[in-house]
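Just one protein chain is left out here, and the rest sit where they should.
This part shows subunit A:
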Amino acid sequence: MSGETTPTPTPTKNDPTTRAVGSPRAERVAHALARDVRLPDGAGTLALVTIDNGLDHTKPTTFGPTGIAELTATLTSVRDRVRAGEVQAVAVTGKPYYLAAGADLTQVTGVTSREEALALGRGGHAAYGLLHDMGVPTFAFVNGVALGGGFELALNCDYRTAAADVRALALPETGLGLVPGWGGAYLVPRLVGVQDALDVILTRPAANKPFTAQQAERIGLVDVVLDTADFLEESVRWAARVLRGEVVVPRRELDDEATWRAVTDAARARLDATIHGSRPAPYRALDLVAHARDRSREEAFAAEDEALADLILSDEMRASVYAFGLVSGGKRPVGAPDAALARPVTRVGIVGAGLMAAQIALLLAQRLGVPVVMRDLDDERVAKGLEAVRSGVERLTSTGRLSPAAASRLLGSVRGTTDLADLADCDLVIEAVTEVLSLKKRVFAEVEQVVSPDAVLATNTSALSVTQMAADLQHPERVVGLHFFNPVAAMPLVEVVQAERTSPEALATGFAVASRLRKTAVLVADRPGFVVNRLLVLLLGVIVDAVEKGTPVEVADRALRPLGLPMPPFELFDLVGPAVGLHVLTSLREDLGERFPRSPGLARLVEDGTTVVLPAAAKGLPKPVDPAIQATFDAAREAEPLGEPLDEAGVLDSVLAALTREIGHMLDEGVVATPQQIDLCMILGAGWGFHLGGITPYLDRTGCSERVLGRRLLPDGVANVPTA
């Protein structure tokens, strides 16, 4: 597949990523079904409200406007019965496996006016507010997933039980460009204390780490964890004991004012140090928490409404929902051939026993459950590779993620060899040797001598041409690229590379393997650096180029802060290793041209083995560039700088312009089918933020794509607040 002959495909109706965010589907209405339950020992009647959208467990219950209206109606009639003396307690619970997964995001992104946005927050508050004004004790029986607005439903009750198997309790709103605005921002700090509240509202959403029921109980988010086997029955009993005064749940005093201020001030400083104001939601949430101590419930909920309304109408929020849709839909890869074409994989060979090879071997053995043979040139390298596998297994065992039996099965299923003939029975062979084309070609040629004619050969190359690698083989059509990211176990992306002659069978096998490894696979054409490395290395190239032109390294290092990337550029250099970075930069320049700049300073740093960053001030904070490397750049420069030194805005501008231009090229070349695929790659392969939507929504909303390419990358409204 070459750029000249492949027109950029436009997203089709079948593309789930565009469908999810393009046209909101009809609301899956969460019904609120009330039934009377007789409490034990004459404690009276409990009105039990079940939230249920009437669909199976693959369709989580979410709240849209109709659902909220139904809940309001149900709770209102329950309240009437309370007033009539017919009901002594009220509880909410959910359909199996879900309490509720929050607000229906597809409905939220349909909002275009501030009035509608305000109504959304107020509607939730009005419905949940009925629980506060019920006049009898209210309970949430948290039987399953409770996220965002779903968990806030529970927080607005007086008491909460949770089933022991619940593993997803969270307020992820700030990760999606919102605030927990149906009471969460006010109720959580008052319930669990301001310090833990910030963990719930800011830290965990950023790390995408929900609470288990047990963790939630530990900090007081839920009052009691009950066995799953008879969770609802025992929750009712527990509620009756509360009503009778046999169980008293102690509530903590509000933290004092000084503590409140110190904790929120520290959190603000940390936000500034990590996300640098790149997105509003965490700051708005923090503001709400900061005021939660002294505001009345009414004042606080009104402030939540305002914050929600502002954020619902923010491009960051829209980009986040777009990104969420991409990632959720990413398990169904766009452009993948019929899965039925995939060859069965019962035994895998890995050529090379280096760090990457060992990681791939371990993951394959673990997730595919098949024997893996790792081959390298000599016993020493093989032993090293096996040792890496062993320590990987030990890490999994010591953290309890692997049972001793599973560990021993894993260790038994990975073996090493120096004899290529031992790969004979493999139906998939992945090469992960040094990034030298001639070497990789030789490896494939040798492997082809021993494996069966229909065995699939895959390369983990990050930047070399897969087409050239396959060119001289007897069966070049069996070669596919499987580009993993480091660390292999943790990074969720695999770029599946279709070379010029890759057969549908080989490609389908690549997708099938990626899927069984629980990775998101993105189909990419055989173009240098594919997606992630091409853009990341370009970014680094532009940064060092600015330094070469006289921009101080510290200015260059700070310049990208408005993007809120996971780390500043020199820390990224440090992470990939300056030598690797330089190698890929050079190789991309050779293939793609001078857009990937030369940097004598970088070459010198690599030569000297200099560490380019200083240690982080604290765990979790970025590592700043070491100002000392300025001298290396200055010394390596042959003459006066050729260009003008830039300020931070100038560096940012040149990086964005370069990224935009490159994305234009990539789409023209058909590296991927759509801008959505680029965004998916950058989110999963580089950790770029939801608030950027990956990257193209950001380039669109800042006008960069119009300026550089003369066109938007995504249609207006797909990942931003529609301008029309």
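Definition applied: contacts are C-beta pairs under 8 Å (C-beta built on N, C-alpha and C of every residue); 3 or more make two chains touch, one makes a residue touch a chain; residues count from 1.
Throughout what follows, contacts and distances are computed from a predicted model.
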**OP:** Given the choices "Anti sigma-E protein RseA N-terminal domain-containing protein", "FeS assembly ATPase SufC", "Spermidine/putrescine transport system permease protein PotB" or "Acetyl-CoA acyltransferase", state the protein name listed in UniProt for the chain not shown.
**Re:** "Acetyl-CoA acyltransferase"
**OP:** Taking the full complex into account, find the residue in A:Leu232, A:Leu482 or A:Cys704 that is in contact with the omitted chain.
**Re:** A:Leu232
Subject >> Positions on subunit A contacted by the hidden chain, ascending >> reply: 31, 33-38, 40, 48-50, 52, 54, 93, 95-96, 227, 229-233, 236-237
